[in-house]
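One structure follows; several queries about it will come next.
Some chains have been omitted; the remaining ones sit where they do in the full complex.
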Amino acid sequence: MRTDGRTAEQLRNVMITTNFTKHPEGSVLISVGETKVICNASVEERVPPFMRGQGKGWITAEYAMLPRATEQRNIRESSKGKVSGRTMEIQRLIGRALRAVIDLDFIGERTIWVDCDVIQADGGTRTASITGAFVAVVLACGKLLEEEKIKEMPIKNFLAATSVGVTDEGEPILDLCYEEDSTASVDMNIVMTDQNEFVELQGTGEEATFSPEQLNELIRLAQKGINELFNYQREAIGELSNRIGEHKGE
Amino acid sequence: MRTDGRTAEQLRNVMITTNFTKHPEGSVLISVGETKVICNASVEERVPPFMRGQGKGWITAEYAMLPRATEQRNIRESSKGKVSGRTMEIQRLIGRALRAVIDLDFIGERTIWVDCDVIQADGGTRTASITGAFVAVVLACGKLLEEEKIKEMPIKNFLAATSVGVTDEGEPILDLCYEEDSTASVDMNIVMTDQNEFVELQGTGEEATFSPEQLNELIRLAQKGINELFNYQREAIGELSNRIGEHKGE
């Protein structure tokens, strides 16, 4: 039994609110347990200089936390004048994950900016960001379709992420909350598509190691959790779900 | 008649949600029309070095916008590696305003950090921040009282703020939305206490000027609007309202 009463294989409660703020082309508030992230997708009608003239689009992500998203207040990165290594790692991960399922040839010379801003943190903020960002990007593409700026949904597959880990007592668990995360001996973030394929798999021993057998068990848990997340995403997206994968470009 | 149907003397709809996120000692979501700001007050059990050993507290504010709080996405200040002049001006204003009504001698050697994060912007973000931040600080002081870390409510008076301005057609109006703000010839932010006293008054002609008569009319409008804001604050704070001003220290 876990601190919040869940079984080892159980996700926290998930809620995805669409159209959370009014300006972005896609705006989502995702809650995974007590972790809450605003995921906004913004469409800009141009690409960065290194991509101009190729007829392709670009997608990039940024990630931040409100200073008091956490138990202790953190110094704002804008005040420190630089972005931490942790933040950079996370925003690179989110961008890379999204690029694996969106066909950039089919969004025209546009940039989709994805902003993931954590307003309340309780573990798993990077995986919640990916799961929520996917929905925000689908909504933004839905808007481009509606405005007839693009002709086909450029998204090839569903994409979601969760964390798995090994407790300090050696038990593999799904979807770690902060308390679990901070004592786990192994922490792994897994991003998958609905084709049961991996996009990212990042496992780390925290002053510890893990065996091939543990790896297999962690992957099994993650697959289970991610499949449930796809259902939450389908519900949030509604009819647009049917258009995912309508075009499998290369 | 204004673009959103209001009269010249009418505030936008105001909503103050308390306990918006779980970690901060005081957490508020304030909406003024389509402007939405998360105002969090965090208590830290120490003061900055220049204030140590004086038995007094400190209060300071930070302000930021989510990149897509606005119609066009803005570059994140953490990515630029520096805070803009506009941001600095606003966070200095919020801190100064709050210090005018809180008696720092009565909070002990603690710092109250106030974070105002705009999640949706439609004009008047700095005045909404002040109005919401006041509530967050009261809640945080309420918590200190409850935990018996302090003995008396250190807040002397209610504090709220609004904007007033002169339209390009010369009409004075209360509580400008973004569209009005961007075409106004005069823009003024006023912060007042419930004693009908000014804390800050910042009036600016945008490539324009204003007469002493116009100044008087703008002040009258602001007084009207701010008195209404005090009611929203009282309702949000509930019983703690009665403790404001219980101690008038110097």
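To keep things simple, chains are lettered A and B as they appear, and every chain counts its residues starting from 1.
Following the convention adopted for this analysis, a residue touches a chain if its C-beta (ideal position, glycine included) is under 8 Å from a C-beta of that chain, and two chains touch if they have at least 3 such contacts.
Everything numeric in this text was worked out from a predicted model, so none of it was measured.
Every protein chain here is a copy of the same sequence, 2 of them drawn, and the whole complex in this file adds up to 6 copies.
The definition used in the following text is that only the chains that are shown with their structure count from here on.
Chain A maps onto chain B through a rotation of 180°, based on Cα atoms and reported in steps of 5. A straight line joining the Cα centres of chain A and chain B is 34 Å long.
In the complex of the two chains, the chain A residues touching chain B come out as 21-24, 27, 34, 36, 38, 40, 42, 44, 62, 64, 66-71, 73, 76-83, 87, 113, 115, 117, 119-120.
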